[in-house]
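Presented below is the structure to which this report refers.
A single protein chain has been removed from this complex, and every other one stays in its place.
And now, chain A:
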Amino acid sequence: MEGWDTSTKSTLTQIPLLSAKAGPRDGASWTQRLKEEYKSLIAYTQMNKSNDNDWFHISAANPEGTRWTGKCWYVHNLLKYEFDLQFDIPVTYPSTAPELELPQLDGKTQKMYRGGKICLTVHFKPLWAKNCPRFGIAHALCLGLAPWLAAEVPILVDSGMIKHKDDSSSSAES
């Protein structure tokens, strides 16, 4: 697991692995996979909360569980920056990972493909491929989005590309 910091690594190993190799076109097997996705997401969210490091909320945006929307946030200099998060489960899932999108940041950073898809490190796809089908949505968030936010939000803030919303609801993390 070259290329990740120790805390990402230790978090990753605690997220429950999945076993059903099924994508959204696979009918009943997809339902099985979807249950595993929920279990793994629930465990990851509980873990984040107990470590006082809750950093995203997502929900399925359709009954089939093929589109997900929610929020993610990052605290920089004691201020909380929150972004919309969305992604589709690709037809070739889990062979290919979901492409995580932060539409509000589209065009604001080079570390993004068009449409607001975050640009992952060279280490992500090899690790995902090696662990198919054991990695799920929770793993993609932990390995893909968390390091991306940690690397890019400070740059975006310091360069003035994003401003903090000064309303009380999004002030410094409690």
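Simple rule for what comes next: a contact is a pair of C-beta atoms (placed from the backbone, for glycine too) under 8 Å apart; a residue touches a chain by one contact, two chains touch by 3 or more; residues count from 1.
Keep this in mind: contacts and distances are computed from a predicted model.
Taking the options "Ubiquitin-like modifier-activating enzyme 5", "peptide chain release factor N(5)-glutamine methyltransferase", "Dna-directed rna polymerase ii subunit rpb7" or "small monomeric GTPase" in turn, only "Ubiquitin-like modifier-activating enzyme 5" matches the UniProt protein name of the chain that is not displayed. Shown as candidates are A:D5, A:E64 or A:D158; the residue that touches the absent chain is A:E64. Of A:L34, A:L105 or A:C142, it is A:L34 that touches the chain left out of the display.
On the side of chain A, the interface with the absent chain consists of residues 16-19, 21, 24-25, 31, 34-36, 38-43, 45-46, 49, 57-60, 64, 66-67, 70, 88-92, 95-97, 99, 110-115, 119, 122, 125-126, 129-134, using the contact rule stated above.
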